[in-house]
Each structure stands twice: as C-alpha cells, then as structure tokens.
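A short worksheet on the structure shown next.
Left out: one protein chain. Kept in place: all the others.
Per-chain numbering from 1; labels A, B and C assigned in written order.
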Amino acid sequence: MKYGIVIVSHSYDIAQGVKKLISQAAPDLSITTAGGTEDEEIGSSLEKIQQAVDDNHGEEILAFYDLGSSKMNLEMLMEMTDKKIHKYDVALVEGAYTAATLAQVDSPLDVIEKNLQPLKIK
Amino acid sequence: MKYGIVIVSHSYDIAQGVKKLISQAAPDLSITTAGGTEDEEIGSSLEKIQQAVDDNHGEEILAFYDLGSSKMNLEMLMEMTDKKIHKYDVALVEGAYTAATLAQVDSPLDVIEKNLQPLKIK
Amino acid sequence: MKLELTTAKKWIALFVEKLENNMAVLNELDTAIGDGDHGTNMKRGAEAITAAFAKKEPETLADLYKTTAFAMIQKVGGASGPLYGTAFLDMSKAEKSDELELGDLLQIGTDGLKRRGQSDVGMKTMIDVWQPVSEAAKNNQLNQKVIDDALAKGKDLVATKGRASYLEEKSKGHIDPGSQSSAYLFESLIEAIGA
Partner (left out) sequence: MKLELTTAKKWIALFVEKLENNMAVLNELDTAIGDGDHGTNMKRGAEAITAAFAKKEPETLADLYKTTAFAMIQKVGGASGPLYGTAFLDMSKAEKSDELELGDLLQIGTDGLKRRGQSDVGMKTMIDVWQPVSEAAKNNQLNQKVIDDALAKGKDLVATKGRASYLEEKSKGHIDPGSQSSAYLFESLIEAIGA
C-alpha cells in the first residue's frame, strides 16, 4: 500500500495498544511501532524507530508520536533515512486512528492531512 | 489528593501505558484505568469504568477517553454515580499527561482546565 | 396500539434470533465503514439477553426492557452497547409510569439514542432507522416498507457520527451496520405483532 503508519511512544504498551486499535479499522495497513526504551522502560529509542521504519511496508510513512524525546528521536531519524516520512504534530491515538482509517481506503494524502489538521495540538 | 485521574480507552494496553507514563511525572496521584472490554479485547466496558472510578482515591475525578463508546460509557456512568467526574474532550495521552503533571503539584482546577483547553479535539 | 408483555417478549426473542443468525452480515457491513465488530458485539449482547431471561423471566414490560438494556450495556463492548442500552433503559423507565402507545415508546427509545450519541437524524446512524419507524408507529403505519426505505435512504448519506464519519465521503453508498441491526429489531417487532 502507498502509506504505512509508524507509532512512536514513550510507552511500549501505548504503542502496542494503538496498533491493535487502529488495525481493527485498517486491517490491510502496515503498522509498525517503536514504544519505550531498549529495555521496555518509559522513554524512547532511536534504534526502535529505525527498526519500525525499516520494517514498515508502506511506500511512504505517516508517523505519530507522543512527547518530547519521541519527537526528537523521530526527527533525528528523518535526517538519517532515505525513506519519505511525514510526521504529524497531532494527538497520538486520535490522529493515528484518523489517518489509518483513511489510508485503509486509499485516500490521497491531502485528504488525510485535511482530516488531521483539526487534531494538531503540538 | 484532591484530584484523581481515570483513563478510559478501547485498549487495555493503551490504558496501562498511559498510566505508567503519567505516573512517572505524577507519582503521588491516584490513577486508575478502564481499558478494553471485559475479556481484554478492543472495546469498552461500563463495569470497568465503574471500577476505575470506585477504586480512585481522588476526591474528584479528571477523566480522559479515546473514542466513541469509551465516551458514551463514561457519560453513562456519570449519570449513575455520585462521584464528581470532570470529563475532558481532549487528546487522550497528551491531555492526561498535562492534567497529571499539574494535579501532582496541587494546581487548582481552573489552571488545569486552562492548560487542557488547547488540547480539545473532540 | 399498545404492546402486550407476550408480544414484547416475542419481539425481543425474534431480535435475538436475527442477531445470532446475522453476525457475519453485520460484521461485514462494519468492516466496510467501521472496525468490523458490530455483528460480534450484537451477538454477545443477544447471548447476554438470553442468559438474563433464563436467569429471571421478566414479569412486566418495564422488566423486559430493563433486562434487555443491562445485557446490552454490560456485554456489547462497542458503541451500540450504550446506545441500545440507553434506548431500552429509557423505554423501561417510561413503561414504569404508564402504559405507552407503541409509537410513543419507540420515540422515547429514539430520544435516548440521540442523547447518548449526541446525534440526530441524517448522520448515518441507527437513528435514521429508529426515527422514521417511531413516526410510522405513531401513525399506526409501521410496516416493512418503512424499514426498507429508511435503510435505503441512510445508505446514501455521508456519516457525521460514529466510526464511519472518519471516512467522510467514502462512507456514502454503504449501509450503516447499526441501522441494519436496528432494521432487524423492527422487523422482529412487525413479526411479533403480526403473529
């Protein structure tokens, strides 16, 4: 599929939960996650983000994050990778759900982004 | 403490993860969760919300939810309980983090709500 | 007209039966414009209703609706739980005070849906079936065509509430799953009354 989704969270559980939640509404989408630190503690890991991006089957990535270092690590990775990543400063759970639902039915990026706009909070 | 936090999510994992994340910044706060259905599937459960409210030690509850039925079940409970519950139509993870950080240092409700205002997306 | 307890029991029993037989249909409708679980959710609710009646046979209309409401609220797990639950709970409360005309009873249920869902007709939800059915019942004109027309009309709507609303324009041309389960509810009612 054209778009894949990457979830970056401080928490392993949040990342897993968001994936499960949005998979229900978007079963055909590639959704990969980077939650918590290397040892599953609260925090973030550039390596996990790298892995989530590498493992994702989307041609382009729609990326969602929660707080501070999730964002910084994601941006760091974006400077390092060749893959096209669109990062959204929106509510993590609600934004990922919105994007997934629309990407599942092959909506174009401008439609997805128009629907993410009201969820911008960062 | 004056305020406790209740997290209502379609996902057991999201609810647990949010609790862990915000507990770090607000270790003294009572934070209880209602995640997923009775059998830990994606969905929501009035009984779990009831339990989370009953178990919470806050005098008043600040409640956060993700989608549709989490909200409806929460509102249903609010019609049934005597406990004072403030429900916020804000980004789940980001809103709960903001409220928890402020409640931890005994900020008054109007300060908490002023800071939640920009996170309103529902 | 007013519903007798035996007729109302038949109504709910037929609804339960239809839900159990059509789980896959409802799931499929929900897969197209939602999260694919409406059939599973409603089947869980249906089984809970059967279990609750087996435990204690309802003795009044108020009882019947309340037991139905609680089963849905406790076991459905999706938005349809609090929605059907509120509709039946409000109907139960109303039956307590006086014997209601069927149309008024259904309107009370519809108003419950609107309150719980913070929604109204035209949003491509089950309300688009409940409201025209309530009106037809008030005029003693409830029949299969009312239900079919409501479903057809709802199919062409763009969803503005519930999960299908995330799809915007793309929700058009699909039958709303909650509208379909509500169609089963009212088809059951027509059958129960006719029997």
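The rule we apply is simple: a contact is a pair of C-beta atoms (placed from the backbone, for glycine too) under 8 Å apart; a residue touches a chain by one contact, two chains touch by 3 or more.
On a predicted model such as this, the values are computed, not experimentally measured, just so you know.
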Shown chains touched by the missing chain?
-> A, B
Option from A:41, A:54 or A:106 whose C-beta touches the chain left out = A:41
Per the touch rule stated above, subunit B touches the missing chain via residues 24-25, 27, 97-98, 101-102, 105, 107, 111, 115
Considering the entire assembly, which residues of subunit A contact the chain that has been omitted?
-> 37-38, 41-47, 67-69, 72-73, 75-76
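Definition applied: only the chains that are shown with their structure count from here on.
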Taking touching chains as linked, do they make an open path (line), a single closed cycle (ring), a hub with spokes (star), an all-linked set (complete), or other?
-> complete
Would you kindly tell me how far, in whole Å, the mean C-alpha position of subunit C lies from that of subunit B?
-> 30
Rounded to the nearest whole Å, what is the centre-to-centre distance of subunit A and subunit B, using the mean of the C-alpha atoms as each centre?
-> 23
Using CA atom averages as chain centres, what separation in Å is found between subunit A and subunit C?
-> 37
Can you list the subunit A residues in contact with two or more other chains?
-> 24, 97
So which stretches of subunit C touch two or more other chains?
-> 35, 37, 163
